[in-house]
Structure formats: structure tokens, C-alpha cells
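Here the complex is missing a single protein chain, while all its other protein chains stay put.
Letters A and B mark the chains as written, and numbering starts fresh at 1 in each.
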Amino acid sequence: MTDPVILLQILWTGIAMSSYFVLFTVAFALTLKVEKLWNFAQAGLMGIAFYTMFWSLNAANWPVWAGISASVILTAGVTIGVEIWAIDVLRRRHSSGLIFFIFTLIFSQFVAFLLTLLFGTEPETIFPSVMSPVRIVGGIAISDWDLQAVGLTLGMLIALYLLIRFTRDGQFMLAVADNEKLAGIYGISARRVYILSGVISAVLIVAGIWLYGTRAGVTPDVPVGLILTAVIATLIGGLGRVFSAAIVAVGLALLQSFSILFISSKWQALLLYGVLFCALLLFPRGIPAWRWRRVRPVAKSAATAQAGG
Amino acid sequence: MRQEVLRLENVCKRFGGIVVADNISLSLHAGDVLGLIGPNGAGKSTLFNLISGLFRPDTGRIYLEGQLLTGPLHRRARAGVARTWQHMRLFRTMTVLENMLVGPREYPGESMLRSMADTGSLRRAEAAARNRAMHVLERMGLAHTAGTIVVDLPFGQQKLIGVARALMNDGRCLLLDEPMAGVEGSNYETMQRIVRDEAAAGRAVCVVEHNVSFIKDLCTEAVFMSYGRILQRGSVDDLTQSRELTELYFGAADA
Partner (left out) sequence: MEYLASTGVLIGIYIILATSYNLIIGYGGLNTIAHPIFFALGAYTAALLGIDTGLPAVICIAAGIGVAVVASVALAVTTLRVSGDYLLIASLGFQLGLLQAVNNLDFTGGPAGLSNIPLTLGGPARGWLYLMITAALALVVIWLAQRSMAGPFGRAVRAMRDDEVACAALGRGPFAMKVVIFAFGCGAAGLAGGMYAYYYQYISPEQFNVAQSATILTMVVLGGLGTIWGPVIGAFVLVALPQAITFLQLPSSLVGPLQGLIFTSLVIVFLFLRPQGLVGTPVAGAAP
């Protein structure tokens, strides 16, 4: 049990497994930050992304790059379509959060039913085999998939960071996330920014479901479970903190991995919900330790808001 | 000697590093109309929030008619603290009359079971509350609006409804938060008349208001606040003629 090699193995596998979890969480947290939208429609997008790759690589025998490109184009296209023809309409109507919640959830269900009709409920993987070559480094098994997963995830995160930090579009995203009306006064189109963040999320989702689908079977119902874990990580990470949500996602994956030392694997999911529930009750506004720099202005604005109200 | 209605003793409150109420002591008697003036952010609304129970003071005590005032908002409302809000906070999906009927301190249909049972005594209590609500509306000349959804009324009338709803409480202490902001013409006169009548009926009224002429017309006394402290209490003329306070007020207002 306490053999360090075993612990290291669990640690490594946990980190590798957390990769797609991180990508989904970042996609969800980014949309929440920029659009202020709990976008459960991303579950539907995951389904679309996966089955596009599955179909083009298995039924149509396209090369891998073509399958991935098709998936990115279709997923991003659906994202933009939903943004323009649905979300934007609801936004202009000043719909309540409940309406957005229903729409995004029902959209995902619609996609799931459609995919069930087209592809059935058998678990499918992107490639026929989910095995990947393994090498032993210092007694720890490291598979090609592990390396690919960690590399892809790190690459995506770094690219996202650079984009937000150093490009005009990235700065616009932050401005809109901070105050869309003010950003509008400075001539930044919120709509353009929403579409951009939607496309970025779509790319992250394709990458995430690629990793998931090369490792485990996907059915039309799987994405809903995946999105819920992303929601949990986002909530615990603190709203509007995309990268701390990603760190929480790794932490939760590790917690689940290490929990096999203590509890049976069938209770792992329950552990996740338990963490969510406790985190919400204890810190209804995210974990305070991660927003210490903002504690003062937050307290002040809350006070004036209440006093003014 | 008129009866003391409200007394604050050394009330302090801070949010993080900001002191919003700094050792405030204040006494209000039946029939008083006390104006609270001072620059924005002086802590006037905060003082109302402390009295009505939205915030809890860090230290200090508040007494209503000699009784220690504690607990959350609804307890204090039931003890007789009636207040209005700068932004009215009307129940926007409800009619004027329904808004009024949430206000009485005694509320017989409070329990769900009692409300379902719909007994004769409940119906009589409802009818009495309705009568009282209509009476208050008539005094304001707003009886004809009883069936209107509140948000469909003009702003000035909504402002009056905010006060009318607070009057349903029938408490001894009435806190009015900027009742005149955005109110003009006949509504302005109605508001003045109502405040005078309520004070004459033995209530202690406290008004936060930026409209100095309203304060001058109505208030027996005024208090000047700045940065959570009471700088001076006196007649309205004294306060408005004080050069130091005027500078504080208008200097801060300009910034």
C-alpha cells in the first residue's frame, strides 16, 4: 500500500487521466467567465465532436487529420450557430438564468437523442483499440497515451494563456468578462468576443473528447457525466478563475485516483459529489484562499451594493 | 416630555477596513422628523440598515420604545420598525393592493395550513387589512391604482406606494430612505403631507434625503453625517448655514 512506486504510479496515472477533465473544465469555466453562462450545451458539443471523429475515421475511413479537422469545424460551427440563433436571442430577451439552464440542458439532451438514433447506445472508441505502447521509467508505467494527454493539455493551456495575455482578442475577452457594457462603450463587440470564446471552448472540447475517446468507450450519455465534473471543478475553483478551476480539476482527479487506496471504486463518484456539496456549503462563493487578493474590493462592493439596495 | 421611540447607543460597524458607522448615538422621540444629511457614502443608508436589521452592528445597542432591538429584519419589522428603500424594492409581479397586504405586522394567514383552510376569521382579518390598505391609498390619492401591477405605475407613484406599504406596518418608527428622489409635482406635496401626518400621529420619522428644501420644510431637526460619523445635530438652518459642513457636502458631491 505505502510502496512509493505504487503511489507514484497512481499519481502519474491520475495526472494523465485528469487531462481531458482539465480541458472540459477550462472550456466550461471560460464560457462562464466570458459569457456569464452555465453552458450545459457543451455536453452536446462533446457528443457532436466525438461522433464526428468516430464516423469519419471508422465509417468513412478518412485520415486522422481530416477527422479531427472535420470535428473542429463542425463543433465550432454548431457552437456559433447556437450562440447566434439561440443564446443571443435569449440574451436580448433578458431571459432568466433558469431559461438559459433549461435551453442548454435540453439542447444537450436533444443531441444525445439524435446521436442515439444515429449511432445506437453501444460504447464506441475513436480507434478500434484503446491500448497504447507502454514504457517503464523508474518502475512507473508511462504509456504513449499518457504522454500525449499531458502534452496536449499543457500545450492547450499555454496557448490559451498566451492568447489571453498577449493578444488584443484575449484582452477584449477579459474586458467583456469584467464588464460587457463598459467594454461596449470602448467599441469592443461583446458578440464577437462571445463567438471567439465559444470557438476556443469548442477546440478544447474536441481535444478533450479526443483524449477521452482514444482511451475509453463513449455513448451518447457519457458527455452529461463529463460536464458535471467540469461544473464541480469550476465551482470549487471559484467563478471567473479559469486556471484555478483547471488546478482543481487535477486535484479532483487525483483525489479520485488515490481514493482507490481507501474505498471501493464504485464510491468514487459519490466522493466527487460529496466534495461538491461540502464546498458549496462552506464556500458559497468559491474557495476564499484563492481570491485573497480580491477580498477587499469584494467586501466593499458587496457592502455598498447592499447599502444602496 | 414626549416619549422616546428610538435610541442608538454607540453603534459601530465596519466592512473590511471601511468604517461605515463610527460610534453612533442618536435619540428619536414621538413626533420628531429627523433629517439625515451628508455626502454620498457618509453612512446614512447604512444607519437605516443597522436599525432595520439588514446589518448587525459590531458593537453598540439599539432600543425601540425602551426594548432592545435584536434579530433579523422580520423580527424588527414586527417590533415596529417600518422602512422604505431608496429604490422602492416593490414586489414587481404583484398589484399595488397585494404589495400593501404583505405589510401588516399582524398577518393571520402566515402559516400555509391556515391559508389553505381559509376560515371565517382569516377572511375577516383579510377584509380588515384590505380596508386599511385602501384607506392608506386613499390618503395618497392612489386608491384607483389598487389593481394595477406596481411596475406599470409612473415612477413617482411607485415611490409613494413604497411609503404606503411601509405605513401598513403601523410601527412607531418610520425610516424613509430618499423618499423624494425623482418625485415631483403633486406627488411631492402628497409625500410632504403624509410625512407630516405620520409625525403628528405620534410616529418618530427619520428621513435620508438630498433634497435640502424638503428637509427644511419638514424636519424639526437634522443630523449631518460624514464617513460614518455624526458631525453635528441641530436645526436644519444651523446645519445648512455652517460653512464647514457645506464645504464637506458640496466638496464631496463635486468629487
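Here is the rule we go by: contacts are C-beta pairs under 8 Å (C-beta built on N, C-alpha and C of every residue); 3 or more make two chains touch, one makes a residue touch a chain.
Keep in mind that this is a model prediction, so the values were computed, not measured.
Enquirer: Just one of B:Glu98, B:Glu221 or B:Asp238 touches the chain that is missing; which is it?
Expert: Only one listed residue reaches the unshown chain, and that is B:Glu98.
Enquirer: Among A:Leu117, A:Val137 or A:Ile185, exactly one should touch the missing chain; which is it?
Expert: A:Leu117
Enquirer: If the hidden chain were put back, which of A:Leu11, A:Val224 or A:Ile247 would touch it?
Expert: Going through A:Leu11, A:Val224 or A:Ile247 one by one, A:Val224 is the residue touching the chain not shown.
Enquirer: Could you tell which one of A:Trp38, A:Trp145 or A:Phe172 touches the chain left off the display?
Expert: A:Trp38
Enquirer: Which parts of chain A face the unshown chain closely enough to count as touching?
Expert: 38, 86, 89, 93-99, 101-103, 105-107, 109-110, 112-114, 116-117, 120, 224, 228, 231-232, 235, 266-267, 269-270, 273-274, 276-277, 280-281, 284, 309
Enquirer: List the chain B residues touching the unshown chain?
Expert: Output for chain B: 52-54, 72-75, 77-78, 83, 85, 89-94, 98-99, 101-105, 107-112, 114-116, 118, 122, 126, 149-152, 165-166, 168-169.
The definition used in the following text is that only the chains that are shown with their structure count from here on.
Enquirer: Averaging only over C-alpha atoms, locate the centres of chain A and chain B and give their separation in whole Å.
Expert: 48
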